[in-house]
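Moving on to chain A:
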Amino acid sequence: MTSAFELILCLMILGTACVALFMRDFLAAVAFFVVFGNLMGLAWLTLGAVNVALAEIAIGAGVTGVLLVLSRSRLLALGEEISCGPAKPWLRLGAAAACSVFTAVLAAAVLSIAPDDGLAPVIDGLMPLIGVENPVTGVLLAFRAYDTLLESFVLLGALVAIWSLAAPAAWPRAPAALRMTDPAALNVAGSFGRLLLPVALVMAAYLVWVGSDDPGGAFQGGTVLAGGFLFAAMGGAIGLPRSDNSALRWSLVAGPLVFLAIGLAGAALGRFLAYPEGTAKALIVTIEYSLALSIGVTLALLVAGPPATTETGL
Partner candidate 1 sequence: MTISTSLGHLFPLTGAALVGLGLFGFISLRHPLRQLLAVNVIGAGIFLILGGLGRGEGVTDPYPQALVITGIVVSVALTAVGAAMITRLAEERRAAGTASDQPKDQGP
Partner candidate 2 sequence: MMTAVPLALVLLPLIPAIISFALPERLAGWRNAANLFVALIKVLIVADLLRQVRSGVDLEWRYTILPGHDFLLRVDTLALLFVSLSVFLWLVTTIYAIGYFGRGPNLARFFGFFNLCVLAATGVALSGTAVTFFLFYELLTLATWPLVVHNGDEKSLRAGRIYLAYTLAGSAAFLVGILWLKTLVGSIEFTAPPDLSAVPPLTLTLIFVLCVGGLGVKAALVPFHGWLPAAMAAPAPVSALLHAVAVVKAGAFGIVRMIYDVYGIGTVAELGLGPPLAALASFTILYGSLRAVMQTEIKKRLAYSTVSQVSYIVLGASLVGPFAVIGGLVHLVHQGIMKITLFLCAGALSNRLGIKAVADLDGAGRRMPVTMAAFSIGALGMIGVPPVAGFISKWYLGIGGLQSDASWVVAVLAGSSLLNAAYFLPMLYRAWLLPPPEQAAFRELGTASDRMLVLPAVVTAAASLAAGVFASSSFSPLTWAKLIAEMGYLK
């Protein structure tokens, strides 16, 4: 029963991936990509990785999907077709052959690795030291906090990179508005956005809070926050900030900054990113809250794109 379910799930994942890649209509392709992401989330659930499932559905399917749809509509507005543009037949054939061989080798390699829970016992042994229950949070914010610290800077850097793309005249304006142009639609979306934003705030706070013991955490919470912001912006409930807005700047750097400061405080007391005994959980929660705020704002602005001269919405 379980096996059959997993088999069907995997087939559906592959099928949706195919459609998402090769469908002629790009909007439909993105729709299938979102479905694909949700199915991936299901797969992660099946694997018992609830944290990853949340992240995959929220970020992998949700944010990425919104990004792709938004880019599509911006490109269409500029008159650019997102063609399926098949390459030359010989290239296609060659690519297909090469990719098949590669996949076969990869599959063989994968088959020769036995699945096991590897470091789970080690992690279980270390968890009492930091006082949180969710082992994934433990890895992300304690045992491999360095990865996460750098990653938070990658996210921040991505936003700066997008800002750097702004046309010379656009700096430091706000990104192109996300609000809907049709007044009636704006009305509908606006009322939903106004309702959603506070709920998203609460949700995010909750997800971060439970993240230390149960599935959840800064990334998942931050994404929910970003979703709230984005919907509110589409509905015109909130406007997009100018990029030189100092409150915005502070909220963008809050997470990385707090993380870095706590890491350096650890270094001053002994070791970089080490938490003094007994303070681990408190510090982790502090980091997670500030990270969630920054991630939420950053993700929303990542989707919104670079500062623009145009005021047109969707």
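Operating definition for what follows: contacts are C-beta pairs under 8 Å (C-beta built on N, C-alpha and C of every residue); 3 or more make two chains touch, one makes a residue touch a chain; residues count from 1.
Per the selection procedure, all candidates are chains of the complex that A comes from, given by their letters.
Since the model is a prediction, treat every value here as computed from it, not as a measurement.
Enquirer: Which one of these touches chain A in the complex: 1 or 2?
Expert: Candidate touching chain A in this assembly: 1.
Enquirer: Which of the residues in chain A end up touching candidate 1 in this complex?
Expert: So the residues of chain A in touch with candidate 1 come to 3, 6-7, 10, 13-14, 17-18, 20-22, 26, 29-30, 33, 36-37, 40, 43-44, 46-49, 51-52, 55-56, 59-60, 63-64, 67-68, 70-72, 74-75, 78-80, 82-87, 91-92, 95-96, 98-100, 102-103, 106-107, 110-111, 113-120, 123, 135-136, 138-140, 144, 147-148, 151, 154-155, 157-158, 161-162, 165, 167, 219, 295, 299, 302-303, 305-306.
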